[in-house]
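Just one protein chain is left out here, and the rest sit where they should.
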Amino acid sequence: MMGQITPLAGYLLVAALVFSIGLAGALTRRNAILVLIGIELMLNAANLNLIAFWRYGPHPELLTGMIFAIFSIAVAAAEAAVGLGLVIQIHRHARTTDLDAINRMKG
Amino acid sequence: MSLIFYLIAALTVAGGLAAVLLKNTVHCALALTVAFAGLALLFLNLDAQFAGFAQILVYIGAVAILVVFAILLTKGSETPQGGVFSRTWLVGLTAAAAVFAVLGWAVIASAPLLPKAATPATAATSAMVVTPAPAVPPAPAVTVEQIGRALAGRYVLPLEIVAVLLTAALIGAVIVAMHEKEEAK
Partner (left out) sequence: MQEAISFTPQLTASPIAEILWLIPALPVAAAAVTALLGRSRRRISATLAIGALSFSLLLSLAAFAHVASGWAHGAAVRETVNFTWMQVGTQFGAGKVDLGWVLDPLSAVMLLMVSFVSLLIFIYSIGYMAHDGNFTRFFCFLSLFAGAMLGVVAANSLLLLFICWELVGFTSYLLIGFWYERPAAAAAAKKAFLTTRVGDVFFLLGMVWLFAQTGTLLFYNHGAGAIEPPALAGLLAAPAALGLTAAGAIGLLIFAGAAGKSGQFPLHVWLPDAMEGPTPVSALIHAATMVAAGVFLIARVYPLMSAGAPLMSAGAHLTAAGAHLLVTGAPLLSTGVLTQAGTLAAGTTAALTVVTWVGAFTAVFAALIAVAQNDIKRILAYSTISQLGYMMAGLGMGGVAVGLFHLITHAFFKALLFMGAGSVIHGCHGEQDVRRMGGLRSDMPLTFLTYAIGMLALCGFPLLFSGFWSKDGILEAARHWSVAKTPFYMLVFGALLTAFYMTRQVAYVFFGHWRGSKSAQESPAVMTVPLGILAFFAMALGLIGTPAWPWFRAFLDGRAAGFTWRGFMEPGLLTLMAASTVVVFLGLGLGWSLYGGQAPTPDEPDILEKAVPWAWAGLRGRLYVDEFYGVTVVAFYRWWARVADWLDRWLWGGAVAGVARSFGLWARLSRFLDTNVVDGSFDKGCEELSVGGGLLARAQTGRVQTYLRILALAVVALAAILIWSSRS
C-alpha cells in the first residue's frame, strides 16, 4: 500500500528520519552536549512537520502552522540556552559531562 | 517530488547522522549546522521564507554557536575513555528505531489521505484511490508584513508569552551558569 510518495509524505518521512536520528543521538551518546544536539534535531524535525502541514494544509493563508513553527523556534532557543547553561553547571559540579558517570538523578 | 528535494533531504539526513555519530564533539557541532542549514533549505523549499531565515538566524547563528561555546567551556571535545557511546547504547538505538518504525508507518499508512502533487501522472494514479485526495494548494505568497500583522494581531498573546519565556530563560540561563561562591569552596 505504498503507492506514490506525495510531497507532504516526503517531508514527513524526512522529518521522521531526522527525529529518529536525533532521538538515537540523545539516547546513546555519553556526552551531555551531544544529547542536547540530539534534542535540537528532534525539535527541528517537529518544526519541519509544522511547516509542511502548513504548506499542504487546507488553509495556508491563515499562517497557523508557520506561526507555530516560529514560536517553536523561539522556545527552542530558550531551551538551548537553559540546557547548555545546565550542562556547564553540571560540568562545574561533577567535573564531567559524561552521563554514564552522572547518576544522581534519583530521589 | 523534485530532485532538489531529494538533494536537500539527503544533505539534512547526512548532517544529522554525522552530528550524532562523529567522535569529535566539535565536528558534531559543525555537522549539526549542516543539518540546520538543510532544514532551513527545506523550509525555503516549502515557501516559508520567513521561517527559513529565522531558522538560519536562530539555529545556525545562535544555537550552534552556543553549542560550540559549551563544548569549549566543558572541554568536551576530548574523546572520553570507553568510547563516545553509552555502555547500553543498543537499548537506546532500539528505542529510536521503534520510534522511527511507528512514525514511518503512520506516515505511509495515511498516505492516501494526503494531498497529491498536482502533476498529471499523479492525478491518474489518484483516480484509483477511493477517497479523493485534496489537490495541493498553490504556494501562498506570504510577506513579512502578513506575518507581522498575524503576530501583532491574532497571535499577540502567544507572542507576549514567548517574550516572557525568553526573558525567564535568559535570566535562568545566567543564574544556572553563574559561578556560585559556595560551591567553589
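Letters A and B mark the chains in the order given here, with residues in each chain numbered from 1 onward.
Here, contacts are C-beta pairs under 8 Å (C-beta built on N, C-alpha and C of every residue); 3 or more make two chains touch, one makes a residue touch a chain.
Please read these numbers as outputs of a predicted model, since none were measured by experiment.
By the touch rule given at the top, the unshown chain touches A, B in the complete complex. Within the full complex, the residue among B:65, B:98 or B:163 touching the omitted chain is B:98. Considering the whole complex, the residue from B:10, B:57, B:72 or B:109 that touches the absent chain is B:109. Touch with the hidden chain on the side of chain B covers residues 86, 88, 91-92, 95-96, 98-99, 101-102, 105-106, 109, 141, 143-146, 148.
Contact between chain A and the absent chain runs through residues 23, 26-28, 35, 99-100, 102-107.
Keep in mind that, in the parts below, only the chains that are shown with their structure count from here on.
Listed in rising order, the residues of chain A touching chain B in the complex are 1-14, 16-31, 33-34, 36-38, 40-41, 44, 47-48, 51-52, 54-56, 58, 60-61, 63, 66-67, 69-71, 73-82, 84-89, 91-93, 97-100.
For chain B in complex with chain A, the residues that touch the partner chain are 1, 5, 9, 12-13, 16-17, 19-20, 25, 28-29, 32, 35-36, 39, 42-43, 46-48, 50-51, 54-55, 58-59, 62-63, 66-67, 69-71, 73-74, 76, 80, 82-87, 89, 91-93, 95-97, 99-100, 103-104, 107-109, 111-112, 114-117, 122, 125-126, 129, 133-134, 136-137, 139-140, 142, 146-147, 150-151, 155, 158-159, 162, 165-166, 168-170, 172-174, 176-177, 179, 183.
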